Each structure stands twice: as structure tokens, then as C-alpha cells.
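A single protein chain has been omitted; all remaining protein chains appear in their positions.
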Amino acid sequence: MIEFKLPSLGADMEEGKLVEWKIKPGDAVKRGQVIAIVDTSKAAVDIEIWQDGVVSELITQPGETVPVGTVMARIDGTAPAVAVPAQPGAAPAAVRRRVSPAARKHAQEKGVDLEKIVGTGPQGAVTVEDVEKAALVQRQAKLEKARAEAPRSSIETPKIEEKTIEAKTAAASDRALEMRKAIAAAMSRSKREIPHYYLSQPIPMQHALDWLSAENSQRPITGRLLPAVLQLKAVALTLADFSDLNGFYQNGGYHPSKQVHVGVAISLRQGGLVAPAIHDVAELPLDDLMKALADLVRRARAGSLRSSEMSDPTITVSNLGEGGVEAVFPIIYPPQVAIVGFGTLAPRPWVTPDGGLRAMPTVVASLGADHRVSDGHRGALFLAALGQRLQEPETL
Amino acid sequence: MSARFEIAPPPSGPVPYPRELSIKLLTDMLRIRRLEEKCAELYGAGKIRGFLHLYIGEEAVAAGSLPALAPEDNVVATYREHGHALLRGVSMNAIMAEMFGKREGCSRGRGGSMHLFDAAARFFGGNAIVGGGLPLAVGLALASQMQKRKRVTACYFGEGAVAEGAFHESMNLAQLWHLPVAWFLENNHYAMGTSVERSESQTDFCIKAAAFGMPTLKVDGMDVVAVHEVAKRACAQVRAGEGPVFVEFNTYRFRAHSMFDAELYRDKAEVELWKTRGPIHTFSARLKDQGDLTEEQFLEIDRAVMAEVQRAVDFAEAGAWEPVEHLLKDVYAP
Partner (left out) sequence: MTITYREALRQGLYDAFEKDERVFLMGEDVGKYGGTYAVSKGMLERYGPERVRDAPLSELAFVGAGIGAAIGGMRPIVEVMTVNFSMLALDQIVNTAAMLRHMSGGQFEAPVVIRMSTGAGRQLAAQHSNTLEAWYAHVPGLKVVAAATIDDAHGMVLAALDDPNPVVIFEYPALFELRGDVVHPSVDIATAKVMRPGNKVTLVTYGACLHKTLEAAEAVDGEVIDLRVLRPLDMAPVFESVRKTRRAIIVDEGWRSGSIAAEIMARIVEGAFYELDAPLARVCREEVPIPYPKHLEEAALPQVEKIVAAAKELLG
């Protein structure tokens, strides 16, 4: 008998609401089959099963919200029961954060979000001192915000065609709130646990753009490739030599991944973002990759992602080119150990090898990486290799 | 001067024993004396710490009474129990190691001077609460009675304990239930610094015991012969199932209550007078008188005893300290 448990689809996922069973008792199921749709704080996600078998019992009822790890269904295995493999992105069992009683009271009084605070007390507990520091930072941030009422740049990602979601407004706003919380939890954890280092490098894109326009001229409009696809593929290929940037840091150790599943940060209309994976990017021809990207963005915005897409990314790429920013300093999505950012692709002054100056389309590529796993030197080599790779678009 | 000064003359007269037994009694008293003298010395040297209550002067009581017991009998003693442990068969090595606090000690070093124990010798300690051993003796005797064993429980206690409620309660129970206890009262006249006259309304302890309906015997505790005879009689009576017997040994400690005290409570002259009745020199004089002992032989015995003491010191010195990791051992059964 196999117990089908609600998988954790990300570091921040603690529970899920069953939307629908795609199976019923007596149905045969196959490994990889989507058997349920579960609403997480981020999106409605298709949940796959990882064993073959026959459904014997559905335990969780649609509409019910259950914690990660809850047995939702029982499946009669045809093969000897195999334990559900640990999802690479699965968070360790939720442990209540250590926050001293005084810090809790203090945080409440000062309106400080405890989740965003790194504890420095015994056993990593958040102390009053930590809260006070956080309160100070928060005050300063508010002051700065008041001073500069600059319009906020939206975080839209690759410009891809999308269909309008017909979201029920109430549910959407709930979800937006939930998603905000989830992002807060994941990003707080990241900043709390991961010692980030950042590097950036401008990459000349003249050659790549030339090559791309030549390629696109042979394609129908709907089949055209975007520079973002080149960037994704280049990242994936470059990672072959950088196993220390592609994998998971879990249970106190680093586990590199053989596959390169690139998570793509996709901003959503109702606010927030998701970063589902495109699997095995290095092996996808550019056309397939373009299709996969378009499909992913569409489904992300429609709220129908697959669980493996949510939990599998081995690295994330965040492209904020649409926002007009020069460079991105992204935050790693735990338990991943690196994230690559791309700013706006735009003409910038460029010193040519002969000392002349010219306008050159460039993009600033940046890397945020986990110092527990790699060092700046490795990161620099990676960015250099990535830059070099983009000079040879025909190899992509 | 008080009536205490009018004490009996030193023990005298023929010793009615085969020479072998006489020499054993003498040797036993000497073993206690030399062991304790060495302990006093080692206390001064800092090798022995805590309290150290010496039995010096009272040796005839232990030496004369313990041979009256059989191996299967029980012995309960006080915190002035080095001599009882030794003559009950606990090795001098194990006693000295215990004094040092070494793990080779008879209580693995945990107890020290006041808490000598030895299961093999059926020696139930070493009780440092005055009167604490009496109810325990009642219980041991009760067990023997219920198990229908011919086993005597010999309970040694000082006259200070007689003032405790535990004494009266224990006497009553022992007699009420007809238990096989030999109550061995070692009356050394001072409960720490308080003399019998200043702590007892009735200074004749046998009258107290008799009030419970118990047979009583009173004997000169400085005379090992008298002690031995009375102890044999008492033990035989108890073993025969005749219920408890109460024996008062009239004795005296020559040294302070513990290692040091100001001895404001007694006159030095009194101590000197009692020393004329010292159990060892009076007994050896009697043996010499009847030709059972020469000075040469005495010195030879003494040398052998001193050698045993020195071996015990060497043994204790060579012993090991229990590691601190074992601190919590033996609080509960494993």
C-alpha cells in the first residue's frame, strides 16, 4: 500500500487545499500522472504521483486544507511500495522558529515582522536586540520611501503572449495575500540562511542580436525567438562546468544536480511571482525552449502549474529587462544555491578593443550565489563563461 | 569532683581463655588502635577529610563482642565504626582506601569514615544520624524472624541515641514483636559534649530497657574478657529465639568527639583516670601476669599490626579516584 502524501512544493509551502481529484478509487495510475490539483498559496498546482498502482482510497476531500505530509490517498502498488522520494525542493519538517517571549512582545509593539529577522540569540533565537535592529532598519526604509516617492518598477518578466485569466476576484485577492506571505517566508529564509555574494558583468549582445534577427527572419511571427531564450539556454549550457551553482543546499550539505532545470521568475498580474522550472533546458533546442517558456508563462498566469515544475528548479533566472533596470540583484530561492539576473538589453557606451567608443547593445548579467557552496572566483568564471557563450549564439 | 571520678579499678584477674584466643583479642584491639592512630595522623596530613570519629579507648567492646557473632548475623553500627568494620572482617586495606575516598574503598570511596559498608560481611554501616541505625536493626531482625532464620542482628549505638525518640520506639517494637536483636549500647558517657548526667533523667540505661520488658546485662566495657562473656551470652539468648537482649557496655573514648574539639565539657584529669583502665594495656598486663605474653611477644604483635596498617596506607595511596563522569552512579538501581 502506498500512501500518497501532500508533497512540499517549495521551501515556503506548509499546506495545500485540495481543489480536485483527477482520479477515483479503482483507477489505475501511472508514475508521473497528475492525480490531483492542489491550491497552494502561490497557484493551483497539478500534483503528480510517483508510483504505479491502483487507487484504493481517497482520504482528503476537495475543499479541505491539509498540511504538507498528510496522507491524501492510498494507492495499491503493483510493484513493491517505494517511499515517495524526497522532493528536491521539499523543506525540512516545519520547526517553530525560536523567538524569545520578550522579542515577540517587542516585535508586536514595534510592528516588526518576526519572519524577516535573523536570530542571534542562543540556538539562533530572535532576541529583543534583533528586533530592535530590525525596527531601526524598518524606520529608515520608511523614511527613505517617504523622501523619494519614485514610481515602483513593476516586476514583469519576458514579454510573452498570454491569455487572460478569468480569476474569481475574491479568490485572487486571497491568493495574492497568501502569495505575499509565502514570498516573504521564502525570501526571509533565504536572507536569513544563505550568505549571498553578488557579481555582475555587462555582456555585449551585438552578435547575438544579429544572429537572432537572421534566425527570426526565417520564422513565422508566432515562432520567433526572444533574446531571453538565448539567455536561458546560455545559462543552462554554461552550468555544465559549474556544478557548484546548480543544485540544492539541504540538511547542512550541498547536493549538486546532474540535470539543469532552470526556474523562470514569472511575475503575475495580481501581484507576486512564481519561478517554475523548465526541465532539462540544456538539451532543448531553442524552438522547443521558446515554446516551453511561452507555455510556462501562460500556465503560471492561469494558475495551473505542475508540482514538479514548482519543486524542481535547480537554479533560477530572473529577467527584469522589461522594467528598464540596468542590473538585477536577485535573492536565491532556497534550497537552490544560485540565481542569475538579467537587466535591460539596451545600447550603452562600449570601448572597442582598439580604444574607440561606440554604442553597443549590452545586457548586465548578475549572479547571486550561496557562499556556503561557491566563492566569488567561481562566480566570476561563470559570468565570464556565460558572456563568452552569448558571443557564440550559433552554439546555442 | 563529680561521681564520675570514682570509677571502678582497672580490669584485672586471670584471663580464662586459651592463649590463642587471648592473643586474638589483644591483636584485634591493637589493630583498631593502630589503624585509628594512623588515621588521626593522616587526617592531619590532609589525606583523610570530613569528620573522623575515633574509637580509641573503646576497643574492648568491638573486640570482645564481634567474635560472639556468626558470619550470617547482621551488624549495624554508628559513625564511630572503624573498629567494628575491621573486626567484622572488612579488610584494613578497604577501610583505609575508603578513608581516602578511593574507589577501592569498602563503599567505593563514596562514604568515607562515617559510612563504611560491606555486604559480604553483612555490615550495614556506618550511620551518621544518631539513633538512625536502631529502626534499621528492628527491620533486619523482623526480616530474619519472618524468614525463620536463626540470625542475630547486633546493633551498636551510643548512649546519646538513648535520648532520641528512635531509641524508645525501636526498643518497644523489638520487644513487642520479640525480634532477634542484640542491642549493644556503647556508653562512653558523652554525647558529643553533653555528659549522661546532663542529658538523661535516668542514667541507668538498663532500667530504661527493662521498662520495655527486655532482659538487660551491664558490663565493664574496658574489660575485653567481660565483654566477650556477656556478648556470647546475649547472642546465644537471641539466637535461641528468646527475643531481644539489651547490653550496656560501660566505656570511654580517650580522644575528642571528632578529630578536634576544645574538650570544654570534661576534665583532663577525668580522661587520664579513665586511661588507667585502658583496655589494651590492662589486658596485656593480665596476660603477662599469667605467662601468656612477654613484652617481646607484645612488641612482635604490635610490629605485625603496624605493618598491616602500613600496607593499608600504601594500598589506599595507590588507589584510584573515581572519575567525575561516574558522579551520578548508584543513586538508582541500574
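Order as written gives the chain letters A and B; numbering starts at 1 within each chain.
We adopt the following convention: contacts are C-beta pairs under 8 Å (C-beta built on N, C-alpha and C of every residue); 3 or more make two chains touch, one makes a residue touch a chain.
Note that the structure is predicted; figures quoted are calculated from it, not measured.
Visitor: Looking at A:Val19, A:Val34, A:Val128 or A:Leu381, which residue reaches the missing chain?
Guide: For the chain that is not drawn, the touching residue is A:Val128.
Visitor: Among A:Lys105, A:Lys145, A:Arg269 or A:Arg358, which residue is in contact with the omitted chain in the full complex?
Guide: Of all options in A:Lys105, A:Lys145, A:Arg269 or A:Arg358, contact with the hidden chain holds for A:Lys105.
Visitor: If the missing chain were put back, which residues of subunit B would it touch?
Guide: 49-51, 101-102, 109-115, 127-132, 160-161, 163-166, 191-194, 198-200, 261-262, 264-265, 321-322, 324, 327-328, 331
Visitor: Which subunit A residues would touch the chain omitted from the figure, given the whole complex?
Guide: Subunit A touches the missing chain through residues 100-105, 120-122, 125, 127-129.
Quick note on the criterion: only the chains that are shown with their structure count from here on.
Visitor: Between subunit A and subunit B, what is the gap in Å from one C-alpha centre to the other?
Guide: Result: the chain centres lie 85 Å from each other.
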